[in-house]
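Partial view: only certain chains, each at its native spot in the assembly.
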Amino acid sequence: MEDPFPASVIPFAVSEGASAAEVVERMAGTAFQARNLGQAAHIWDAMLRDEVTIFFGLAGAMVPGGMRPVVTYLIENRLIDCLVCTGANLFHDLYECLGHRHWQGRPGADDVELARRRVYRFYDTLAVEHDFTIGERFVTDFCLTLDPEHRYTTREFFELVGRALIPVAKQEGILTAAARHGVPIYCPAVGDSVFGLCLAEARHRNGQTVTFDIIRDVLEMTWIATQARATGVVYIGGGTPKNFVQQSAVACYIFGREKPGHSYGVQITMDEPDWGGLSGCTFEEAQSWRKIAPEASFVTVRSEATIALPLIVSALAEGSAEAIRQRRRPALSFEGLAE
Amino acid sequence: MEDPFPASVIPFAVSEGASAAEVVERMAGTAFQARNLGQAAHIWDAMLRDEVTIFFGLAGAMVPGGMRPVVTYLIENRLIDCLVCTGANLFHDLYECLGHRHWQGRPGADDVELARRRVYRFYDTLAVEHDFTIGERFVTDFCLTLDPEHRYTTREFFELVGRALIPVAKQEGILTAAARHGVPIYCPAVGDSVFGLCLAEARHRNGQTVTFDIIRDVLEMTWIATQARATGVVYIGGGTPKNFVQQSAVACYIFGREKPGHSYGVQITMDEPDWGGLSGCTFEEAQSWRKIAPEASFVTVRSEATIALPLIVSALAEGSAEAIRQRRRPALSFEGLAE
Amino acid sequence: MEDPFPASVIPFAVSEGASAAEVVERMAGTAFQARNLGQAAHIWDAMLRDEVTIFFGLAGAMVPGGMRPVVTYLIENRLIDCLVCTGANLFHDLYECLGHRHWQGRPGADDVELARRRVYRFYDTLAVEHDFTIGERFVTDFCLTLDPEHRYTTREFFELVGRALIPVAKQEGILTAAARHGVPIYCPAVGDSVFGLCLAEARHRNGQTVTFDIIRDVLEMTWIATQARATGVVYIGGGTPKNFVQQSAVACYIFGREKPGHSYGVQITMDEPDWGGLSGCTFEEAQSWRKIAPEASFVTVRSEATIALPLIVSALAEGSAEAIRQRRRPALSFEGLAE
């Protein structure tokens, strides 16, 4: 009897000493979310081999969750070209760059007691207010160096934060690596974070007003999408980073161009489509909006990102090592985009 | 034998013709999420009877999901005092105010075909691009009326949008009701929405630059929290609205005040704490940050909001009718807050 | 412009004193899970008006969760014709029938301390071991009355339990109502519950062997499905009740009949399809197995059942009152099914 379908499930063979790349490759032959995880590595690998500008949308408490070096690796080795991020992850990155640590706690802790001890909890992870305050002071002091007459894109702002961090950083992080390697960072809700609080304090107490040009952020993102031969996206969680990257594809009409949407898509998320929100929406749904191209390759991995992301990136570090070394992407440029 | 515990489960009695308030009250006596839903009504009712400023954080595609009149009811009857919202919900509100409709579709639709027909999908709901474009044009035209020299808080911006809508609105909505009743609306990621795209287009094509003062938003939210005798929160979903309201409580130090955190909390969300992110975090976790007061009353309802929100609000409309009528809350004021 | 789609979203109008039926009807016009909940009421109503045998699969801790009277109502008013259930729900029903109560606790309780105090926890609900033991003794004593030579279907077994309960019951429950009204109860994993433990104890300590004829259960379920003009299903959660009802449709070939699968389907569940398991699988997937008919009407409501079930049943009690009164269904018969 002829095979009725193009590919059979290849049950997962256990072997001693298997590498991350081998494990992920075996997962690709199985089913359910393991197959999706394997596919995610395949699609990311395809992006690295194609001439694609890769947007990376990062939500969730990934830095407190131990993912700073993973994202740093993505920047340093240019597995991504542009980062869109929550303010929280960037503040926690700064906090770790300054040498402070997150601590292992547990979900059922006595939070009123933690508050009394001035310890902050993120699920099973802790940070000490005293260290946090040192980070906040760094931000506030940094803000006082900014030009009150200038309207900053969040890209400019975080590049300057990164540059200010480099001389004092105890270890490399997202902000420092991005500044060094010319990878732009956008933060669509910068006010909604410790940065916002520090800026509010600098303004109220020190009379230092920092102005953001958030519409220029939108134009720049759209410009990147418009100029690229093709674009791909990797989303960790949903929120503003996902939406901000999504909308960049569809807005190319602003520059008089019609683009088909992003050509590659990977999302790692626990959000579900069934509640109707953007965070959990499928790439198929995004196709109706022309945010994702009709012919795009994409996959959604329903896994918590601290599991799926380091596993996939470890697999790529081995399995796509040559493609990573060969990939030469120029720094993104905004030449031609009017002020 | 004495009762070993203060309250027993009271199994749910079915009766013909039960009202929403009776159903919710019976749920409060049961267990699991029904008990939480009943508790949510109790806590909201307690907020209405106490001298509390109520923040409402609204994420998710609630307006396409048919919740516009529910939120409008909350504003008109002052069950909430301040709305923090995604740009998407506000654009969809504007779209419905202008007389356009959302349509019933289905999740498994052919999205490439929908794209061809210029129809946008949100899970099981549709919007027609042609109508969308009319809404976008309204926004773009509105933007051209703004003062390019002024830096707008999102509160000012959306109050002006609401006022611009009132004369042309085919039906009442969130923006129009908020403008009429002096309920402020904040949008922490305004660039990350159709508003952002329209503003980007107005700037690139028409040279009209609108500047937002997003740090002033932070200061105003903090000012509200600082001035209030006590504060309460109701979150629909997570995202920037939840975080923006959370941080307002903790930032009162900017004005030299230490506040204990919000005193009442209700959240209706499908997000889980187990992934470590802000959207799913518990009120207990927020206590470690002093965003929620040590003695606060709070509950999380793990239900999709289109079920829980209209059910709770219908119950309050009946069961808290007197409290709602009696509640007299002055409009929030920013007097005393330096520019 | 002509309406592009057959039905528009009808945003939810809040009104004072709305009944459960009105709330559910309004939900049907909205989107996401509220629309699904409204549809569930519509489909159940259609089953009541059609000549349909209705299977009800009940998993989860619904009786500790306060749902005993809701299920009892379904039996007494014949909104269902056959119940397939976990042993746990049936034991808790017996426990409540005997006059014992479940208590309101909280999820984060100190469980080691509860164990010391001999209190059992189910999420936010408690039961006292002392009362539990009285229930267990009832079961053990009951088992000693059974015929060691007979092989019992679980239907026979639970009908006898119900009859034994009637004279001593302090309040009506699932077992007593089912025995009174001739609604059969099947329990596909009866050993996997307190009943199994009591029977094991009766055997080891008292030498009383009770034998179940679990294959006869399969034949009877299949017989019901084969004899029915049409069948419908309502699933609360997944597990063995769902699968056992599903498989009854497909097994009609045993009696030389090919049936198209169940014609109506409602499931209320928080289980997701994305993990590949039976509990979360869609009705569409069941169509590939011919467990659900190609033309069937069905809907899945992603809501915790303590919210959705009493709300839907309260709505049916009002909105389908006439259909319920008119529905005359003969007791299911096994005449013609060989021993």
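First chain written, first letter: the chains are A, B and C, and each begins at residue 1.
Everything that follows uses one rule, which is that contacts are C-beta pairs under 8 Å (C-beta built on N, C-alpha and C of every residue); 3 or more make two chains touch, one makes a residue touch a chain.
Note that the coordinates shown come from a computational prediction; the quantities given were computed from them, not determined experimentally.
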item: Given 3 visible subunits, total identical subunits the whole complex contains; value: 4
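In the analysis below, only the chains that are shown with their structure count from here on.
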item: Innermost chain, where centres are averages of C-alpha coordinates; value: B
item: Centre-to-centre distance between subunit C and subunit A (centres being mean Cα positions), rounded to whole Å; value: 45
item: Centroid distance [mean C-alpha coordinates] between subunit B and subunit A, Å; value: 26
item: Subunit B: positions in contact with at least two other chains; value: 61, 64-65, 119, 122-125, 284, 304, 306
item: Parts of subunit B lying in touch with subunit A, wherever the complex brings them together; value: 59-61, 64-65, 88, 107, 109, 111-112, 114-115, 119-125, 151, 188-193, 196-197, 199-201, 203-205, 209-215, 217-219, 222, 237, 239-240, 243-244, 247, 250-251, 253-255, 270-279, 281, 284-290, 294, 304-306, 338
item: Subunit C residues within the subunit B interface of the complex; value: 1, 4-23, 26-27, 29-35, 37, 61, 64-70, 73, 96, 101-105, 108, 119, 122-126, 128, 130, 284, 302-304, 306-308, 310-311, 313-314, 317-318, 321
item: Partner subunit A, residues of subunit C touching it in the complex; value: 31-33, 108, 272, 274-276, 302
